[in-house]
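Provided herewith is a single structure, encoded as structure tokens, for subsequent inquiry.
All protein chains but one are shown in place.
What follows is chain A.
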Amino acid sequence: MIELNNVAYSYGGGELLSEIDLTIQPGDFYFLTGPSGAGKTTFLKLCYGDLTPTAGEARLFGQDVRTMDRDAHAMTRRRIGVVHQDCDFLDHLPLADNVALPLTVSDRNDLEQVANLKELLSWVGLKQRAKALPPELSGGERQRAALARAVIMSPDLVLADEPTGNVDWEMSQRLLQLLIELNKMGKTVIIATHDMNLIRAAKAKVQARVLRIANRHVQLAGADL
């Protein structure tokens, strides 16, 4: 699904990440941890093709990122749900439209999907807020909405950058449950977080592996959590 062969990334100056060799298979569940500034977000961006490696080779769904054109990238994004740390929305459209945006831009806005949208909104506890504009939402509400938007296309891969940073424990359990359900359906999930409690909670329910970024390298951590 995602193959990184000796990948490195630098924003100019020294390399932030280097020598990453990793293959992510369908159905995998990963946590990504590391100190802030270590490159968690950069790693996720490499995984959905927002950044092109400065060295090495990255393949998304079998395609080399370097040879993909803009439309190929757009098509890949439809198979990858992304939850950004700073959840970006279209501020002039109500929440429900924002969550349905991936359907809208890929012309899949049919009735069945509208029913899914309602179910999804109630799952993330935003049913009452469907008509609200994004600037009116709290930080936690925005994160939940971003997660809903990321999964509405039923993507093959969900990448979440600190999806539970602004929500209470109960809600973070709920969001985690949603991601675990998706994983059980065969979807791949990668969650960047430094919330160890969340990782422990997940490990009880699903076979999750932990990737740790340290010294510019991404390593598979042992079971010692």
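Everything below uses one rule, namely that a residue touches a chain if its C-beta (ideal position, glycine included) is under 8 Å from a C-beta of that chain, and two chains touch if they have at least 3 such contacts; residues count from 1.
Basically, contacts and distances are computed from a predicted model.
Candidate names were "PadR family transcriptional regulator", "tRNA 5-methylaminomethyl-2-thiouridine synthase TusC", "Cell division transport system permease protein" or "Nitrile hydratase subunit beta", and the UniProt protein name of the unshown chain is "Cell division transport system permease protein". Shown as candidates are A:T23, A:T104, A:S122 or A:S154; the residue that touches the absent chain is A:T104.
Interface note: of A:H84, A:R129, A:R142 or A:K187, the residue touching the hidden chain in the full complex is A:H84. Of A:K40, A:R129, A:R149 or A:K187, it is A:R149 that touches the chain left out of the display. Touch with the hidden chain on the side of chain A covers residues 50, 70-71, 73-78, 82, 84, 88-93, 97, 101-102, 104-106, 109, 149, 153.
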